[in-house]
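A single protein chain has been omitted from the complex, and every remaining protein chain is retained in its original position.
The letters A, B, C, D, E, F and G name the chains in turn, as written, and every chain counts its residues from 1.
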């Protein structure tokens, strides 16, 4: 809980401006808004100026639309992630507004041009074409979160020349998101080429012994490059979220 | 490969200052130093001003000492990690210098006072006393890498009051390293309290279904807090390395 | 086998009231009723006054309806669990009675108002909206089993303020069921806030490294809170059953 | 955090009896005691009247002894668990007092006779002789926590007659702890014989496909008896802790 | 390869009755019959008088029908296993003969009454109704293979009275097949009640931590009863096959 | 429980020869003997004429010796399995009698010549020299249990000629135990050569991806030969026990 | 990167024939062609004269057709792998040319007769009919890559006579691809029969403990035959690719 806010509350009580029960009530009820079928956390936006994010899986288009309406009516930008095309059509029909990216599966309700607040360039690097949906999600989210983003695709480690050709872009980035399935070796190689933080995203791309992304995940966790940290399989959003926090430092 | 250096090499060839074969030779031999039994990468230091790091497991005290001597004689600071006490005694006897921390299992040959170059404070937070060695490794490494570090221990999630008591420190940090074994829940809770990047380090602390840190690792990867990235089990060094890169941005 | 009944049987044999073969027969045939396609155990109801429970998966609507009819005609309340909506419609058509909850997927044939026999309040706490079906199953079952239930949803560990706001309810409960997917950290945090038994239910909610609930399960088994026990993934029914037994003590 | 205490603190601030900073200070520092090398949580004792418990693994005998001394000097009983024999000898030498059980590996510093506060009898049932250490730990802890305990050993499911011979004891228990390795089937069978809560403890006893207790753990989690909950492998302490909470209800 | 046949072949060569190349040819081509899309092994029938068996998965109804026709025209009985209902209808239409069991998913082309050649009774024991398909497959196959079979269903370990009521049948069997999902504990209990070989069949029945039959499989492999051996998950056919071999000894 | 014995007991009660309580007492106490630190099951010997078996792991030499003495004094033969050499020396010193096999790690207290009661020959087939301890355990146990045994070692599938050279022995066996580590392919090949029951024993022999016997275990469970059943990793004893039961049919 | 080309480039720079930036540009852009939605690597064909290969999964028929058109228009043969029948129809409609094999799921655009450049015969050996798709993919690919191929199917280890009948073919091969599901034992047996490199391909054929090919994979990795190497589950293409490289040596 925000300590300044806590201090302010206690001071208000101290001055007699606030009753004890009221203080307790405020403590409990302030930071979220109840909409039908969901209790939306508005803390994130309050804290960081980032738009609200709605994770679509497990919600009906109606539920998603209702949440988005509440938030938009509160003047906030909203980003829906992991929204399948049919659901996107339904949500779009309800809202009558917003931008859908059918590769990234993101739905955006906010300004067409997001102001760049990230201090440097954020590179999203994907090993293969099949990794594009996750990479695109990361790139889209990072742009909506106010970063300048460069997206490099199909630069896997078995064709080093393509990766080395992009060396200048890699080294220009302030923080890098590296997306790969199969053996997940790309973050190790990229990590060795740059001296910036690399956020590795394993994807569920592959078959057989790739075990739905587990092999890529394990490979990234045991990377011989020391500047690599890892997020969950296919978690393009999470990578973009952390990269944004880093890029604002 | 550093593109400026590559360009410079090519230009030297162009000007006729360098023969083709020589250029190829230089390309190949520049960035590492051969010491007996090891080929030490000196790139890291060149690139980032960080000290050289020697990972001790699998090396004899004699091999470690020889590597350290070569590097020190080149004017570099050296940090040895994962060095067991008996080996540390042997290394110390060979070197006649250096500082050993028997909790962090680090050996340091360098200036007593490292200049702080990290821009903010780096918090290392550990769930239990048993997680201390990993947390201490992270804290030590981060200090040798020029960061101001605060270390909080024994603030596990089953005793929230202890964690909340440290809220001010948590929120003052520019980047956080959170260390936990067992169910590995601490990064999720800390991640919810701050809006800075959190690097989660699972530890092999626990028994039975903790599976040597796997449970903590999986818990951290599936954290419901979006600002959490993860490194390998017990990898306090890696967490400190990435945190350092972030703190220098 | 009930020792009093065994003693009684042996006494009857002793007094000559019962033939040996008859005794063996009774021993074998008493405690279950054969209905088409199933051998329904009526022990549970005899022993504890709890309604009969039919686990729907693997049974056709016709089979379920037939079992329910037999039991209802014996004057018992019946609860069907894990009944999918289409099957529920079919069962309802056959029975012409009963109450279906399409979130909990329970079908109830019994009194509208179940008498409260549990001694205290039973809290069902769920981390996220996606955990609601399992939490709702637990809450529904607990109510049909005669408990006063309070259901708290969307109080995950990455937004501690929501959980702390519910502290009074948590501490008022005599026994708690805590439902969570992803990293499954909620039982540890709740367990640290109360001094009552906490039954943790991992859910299959999540993706990637959540492995269909395995990560949550492992996290709960290695909880650093000592008052936590665990049931199978998505087993809301089992949690409610045990909580009921505890609440009747 | 205890809400009454929070309310009281806020009231004190309100009345002007307490400065804001002091209130924040108290909030943070009250609930634990710092002893060398450890921050001992004294909440548990405050809340429930249970003795303090020290988990020995990872602590030196000196550290354990120092913690025990601090707690004992505060007038509390202390229970050390998982203490190996050699460490027990060392701890005993430092303390000059206490009772060590070399099967349960517990060390007790407290009254010889603990008053029984649990409402009923607690049965600890173990499948085989090799499960005895875990069962004994559970039984010992339960007795130190004020329960009347009956311990049944070597009543595995492949020799049903031994188990059925103990039927009366099983049915007399208010709560049961069932300990088993190998296939871990005992809780299912016991669970079918009683209508009380059964806490299952898998043990690491076995070889090959028992995978250090994992098979027993999985078997217990998928038990066809609905009154079974599960704790971590070899976690006799945890089972006794929860059973104590239940037996005090 | 049959050594008598080998000896006979070599003798024929020796006597000059057979050319070397012919002998090699015979060695290679005797024991199988090529039908379109399959090379049917006729060894089994030659060796043991058992009917031919066709494993349906991965074959089209047309392929199955063609194989059955070839074998039937050679005067052999044929058993098709794991044949889904729709495929059975198609196969039946092609063949115009045969008996389909839609629970066991077996298709039989052979005499209505199979002569009993097994020496004793073979008991098939299933824990729950959901295990019936596998148990029925085992029972069906065992009957077609010439065994007298008794099938006991719904005698799981959490309701011991039902199992004990069947004790006489269990002890009358010459060999037992025990089928169970979930924790797979039934073979251990049955194994303790009889002194005959018990073949345990884990089923994929269950959810969550039953992992599609893996938990039952592991439980059976680590059974504390020494007279238990195990076959693959859901492998009712294999259990019946081995039980038949044993019952013919 | 033996139904004849139960019937006899009930009849005795009926005739007034036995009091109810006495009957219950007898029911409970008959089938096992309490020796210090163990409750020895004497059922097996009563039922089948087989010697008592003591599984050594987890017991001290003193405990083992005491159990053996009690059983021997009751006139029974005793077999200790998995007894390490040092423990064997200690047990031998206490007993002053018995035969130790340091490859099989068995200790035998009984007649030098065991009468052959098994009806046919039992073949124990081992893939490699490293599998010998498990194979030898199986062979030893089978001999002590009254079987004629032939032991074939080093006949792995990568050198088929050795296996085929033993074809006559394989086909002469009434039941076969096949022992293999690594990929565990031998039971499939042997199973295809004979039409008798094959009991497969995976061993923990191997390294890397053999995972302590798991790979061999899985290979045996998925064997394409239908006459193969499987026991736990390294469980030579269990295989011999079941083979004995089969060989006595 | 090809060192001769690098040398040539540097020489051109040296002679002043090439500007530095141009050289860097060439270094980066030469080896791939950008087509809509994909960056096609043309290195493989340049290096080895092998046709281009397009892995179909994750690409739409339109994308595949567009890639094939670009490559074909550059005068290259193209092989599409893992193309499902419906997609093949769509691709065929777009291209108006090419050969589809619905068992191997390959689509070939190139000369009807591929010149044989492999030095010897390549044998593809499959254990069962269900392994045919993978074996056929390997055989097809190997033929398109210029090898003489012999395909042997249904020669599993449980019917050794069939395999031994094919011994001459096996020993005539210069390199062998062995395809098997279930326990994956065939490569070990074949490996023992020949002294040539054996490439083992596990298939996902099987059920229960075959775990979608993992058991076969592990069995092949731990093969007791030393001439066996392994590729990913169902990776018929990869096996054919490596076998081709070997056969060209």
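In this text, a contact is a pair of C-beta atoms (placed from the backbone, for glycine too) under 8 Å apart; a residue touches a chain by one contact, two chains touch by 3 or more.
Here the structure is a predicted model, which means the values were calculated and not measured.
**Q** Considering the complete complex, identify which of B:68, B:91, B:138 or B:217 is in touch with the unshown chain.
**A** B:217
**Q** With the full complex in mind, choose from A:118, A:133 or A:156 the residue touching the hidden chain.
**A** Looking across A:118, A:133 or A:156, the contact with the absent chain belongs to A:156.
**Q** Can you tell me which of F:153, F:224 or F:240 touches the chain that was removed from the display?
**A** F:153
**Q** Please give every residue of subunit A in contact with the chain that is not shown.
**A** 127-128, 156-160, 182-185, 188-189, 191-193, 206, 208-211, 214-216, 218-225
**Q** What is the set of subunit F residues that contact the non-displayed chain in the whole complex?
**A** 129-130, 153-154, 159-162, 164-166, 205, 207-210
**Q** Extract the touching residues of subunit G with respect to the undisplayed chain.
**A** Residues 1-3, 44, 47-48, 53, 119-120, 164, 167-168, 171, 174-175, 193, 195-197, 199, 217, 221-222, 226-232, 237-239, 241-242, 245-246, 249 of subunit G touch the chain absent from view.
One rule holds in what follows: only the chains that are shown with their structure count from here on.
**Q** Figure out the least number of contact steps between subunit C and subunit G, where 1 means they touch directly.
**A** Tracing touching chains, the least step count from subunit C to subunit G comes to 2.
**Q** Counting only C-alpha atoms to place each centre, which chain is farthest from subunit E?
**A** It is B whose centre lies farthest from that of subunit E.
**Q** So which of D-E, A-B or C-D matches F-G, with over half of the contact pairs the same residue numbers?
**A** When the residue numbers line up for over half the pairs, the pair is D-E.
**Q** With chain centres taken as the means of their Cα atoms, state the distance from subunit B to subunit F in Å.
**A** The mean C-alpha positions of subunit B and subunit F differ by 53 Å.
**Q** Quick one: subunit D and subunit F, Cα centre-to-centre, how many Å?
**A** That pair's centroid distance is 38 Å.
**Q** Going through subunit C residue by residue, note those that touch at least 2 other chains and give them in order.
**A** Residue numbers touching two or more other chains: 1, 3, 159-160, 164, 193, 208-210, 214, 217, 221-222, 232.
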